[in-house]
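Only a single protein chain was left out; the remaining protein chains are all shown in position.
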Amino acid sequence: MTIQRIDPGPILSEAVVHNGVAYLAGQVSSSGVREVGSQTREVLAAIDALLARVGTDKTRVLRAQVFLADMADYNIMNTVWEQWVAPGHAPARATVQAALAKPQWKVEIVVTAALP
Amino acid sequence: MTIQRIDPGPILSEAVVHNGVAYLAGQVSSSGVREVGSQTREVLAAIDALLARVGTDKTRVLRAQVFLADMADYNIMNTVWEQWVAPGHAPARATVQAALAKPQWKVEIVVTAALP
Partner (left out) sequence: MTIQRIDPGPILSEAVVHNGVAYLAGQVSSSGVREVGSQTREVLAAIDALLARVGTDKTRVLRAQVFLADMADYNIMNTVWEQWVAPGHAPARATVQAALAKPQWKVEIVVTAALP
């Protein structure tokens, strides 16, 4: 069973595919924008781009782990999330509060997805 | 490879099944009970119910991620957990402290399980 790695670096690969399942690295905002809704949109766009690179899309996301630096941002994150979810194809999800690797990051999402 | 979703909503599905593996959403207490042992029992009952709906049970749990709002609750959670585990079939587990989406929630558990 082969393993495919997307953007393998010295620390992490952005995605790893094995046996029809894509394991994505935690995605964060890269633009420097501070507002949590904008960060969430960037995170979900990064996820969409990685899913496309491995040949799948958001209709086939199996699970998402959402980490919020401040749970007070839950509703804003959730509103952007809900606009993103493919209707009828929402993944299993858990959301908890955790400080992230850089203080400017307000949301990080870790996704597992199936390939077609 | 088909994907089966249990209780798909606009935000999340309670469970997603793919290639013989069930990915459950983070389960929390829904009754309003405050005590962590009671919450843990409710969470595990919710997991049992979801596992049954996808055709498996707690003898086939592969992994569990436990989030505790207060690590001081570790021993109480663990006692209830140990009573629940099917002897000889304990999953791989990790437990960390993290604030949860609602302040009354003291424990959230994310489970991955195999189908028979």
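Letters are used for the chains, namely A and B, taken in the order the chains are written, and counting of residues starts over at 1 for each.
The definition used in the following text is that a residue touches a chain if its C-beta (ideal position, glycine included) is under 8 Å from a C-beta of that chain, and two chains touch if they have at least 3 such contacts.
Since we're looking at a predicted model, the values are computed, not measured.
Within the entire complex, the positions of chain A that touch the omitted partner chain are 1, 3, 5, 8-16, 18-19, 23-26, 65, 67, 98-101, 108, 110.
For chain B, the residues touching the absent chain in the complete assembly are 19-21, 60, 62-65, 71, 74, 78, 81-82, 85, 87-98, 112, 114-116.
Here is the rule we go by: only the chains that are shown with their structure count from here on.
Spacing of chain A relative to chain B, judged by their CA centroids, is 21 angstrom.
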